[in-house]
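Coming up: chain A.
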Amino acid sequence: MKTNTLTPAKAVQIYLGASFGTCILIYTGVLLGMFVPCILFFAASAESVFKDPYVDLYLYVDLYIGLTVSAMVAALMQHTFEKTMPGGKFYRSLPEGFTAYRKMRLGMRYLCILVSCLYLGIICAANMVIPFMNHGTAKCVSVLVWLVHALGLADLIQMIPHGTARAVLSSLVMLFSGFGGVMMVYTGMWYVTVLLAVNALWLLPFSYRAMLNSYRSTRWDV
Partner candidate 1 sequence: MKIYQNASEPIYKQIASQLREQILTGKLHAGDLLPSIRVLAQDLHISVITTMKAYEELSAEGLVTATKGKGYFVNTQDKQMLIEQYQRQLEDHLMDAVQAARIAGLGLEDVQQTLAALWDMEA
Partner candidate 2 sequence: MKYAISINGITKTYKDFTLGEIRANIPCGFSTALIGANGAGKTTLIDILCGVTGKTGGEAVYFGEMTDIDDPVLRNRIGYCSSADFFPLSWTPKDIANAMELGFDNFDRTKFADLCMQLRLGDIKARKQKKMMQLSDGNRMRMYLAAVLARDTEILVLDEPASSLDPLARDMLCDLFRKYLVERDGERSVLFSTHNIADMENVTDYAIFMSHGQIIEQGFVEDLKQKYLLVHGDAADADRAKSLMLSFSGSQNSFEGIALAEHAGRLHAANAVTEIPTLQQLSVGLLRKAEAYEN
C-alpha cells in the first residue's frame, strides 16, 4: 500500500486548512492591511509625513511594522497540539504521529520567515517608490534579521514549563525584535544586527531540535 508522507508544507496545510502558498498570501495581506490604515492615519494627522523633521512619526510607523510582524509570528507559534485542545487528538492520530508534528513546526517556521520576507519586502519596495521612512531598506533588513533570530529564541522559550511565564516572555521577545531591529538603525549600531545574523546560523537548528525533544518528552508522550 502506498503511503503518503507529508512535507512540512502539507503538514501546515492540514492544520491551517489552506494551502501553504495561500497562507503566505493571506497572512501577508493581513499585515499589509493593518499597516495601510496606520500610514493613512499618520498622513492625515501630520502636516506632511514625508518631510524629514517628522522623525518621531517615522519611528512610530517603524515600530508598528515590527509590532505587527511580531504579533503575527507569536500567534502562529501558539499552535500546539495538546490532547485536550480541539483537533489535538485528530492530529496526534495521523499516520506519522510525532513526525507530522515536527514537520508542522518546521513548516510554521518557514511560513513565518517567508511572510516576514514578503511583508517587509513589499514595504521596502513601496518605500523606494514613495519614501515615507528614512533608511527604509536598512530598517526592513534589520527587522528581518532580528525576527528570524527571535524565532530561535521563541523555540527555546517554549521549553519553559510555566505557562504564563512562557506567554509573557515570548511576547516580549517578539515585540522587542521589531523594536530592536529598527532601533539598531537609528543608533547606528549595525554590528549588533550582523552579530545576530551570525548567531542565528547555529541558534535556529539548535533551538528547533531542543524544543522538539523537550516537547516530546513533556507534552507529547505524556
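Quick note on selection: all candidates are chains of the complex that A comes from, given by their letters.
Note that a contact is a pair of C-beta atoms (placed from the backbone, for glycine too) under 8 Å apart; a residue touches a chain by one contact, two chains touch by 3 or more; residues count from 1.
Here the structure is a predicted model, which means the values were calculated and not measured.
Student: Only one of these touches chain A in the complex, so go through 1 or 2 and give me its number.
Tutor: Contact with chain A is made by candidate 2.
Student: With touch defined as at the start, can you tell me which chain A residues reach candidate 2 in the complex?
Tutor: These residues of chain A touch candidate 2: 1-6, 10, 13-15, 17, 83-90, 92-100, 220-222.
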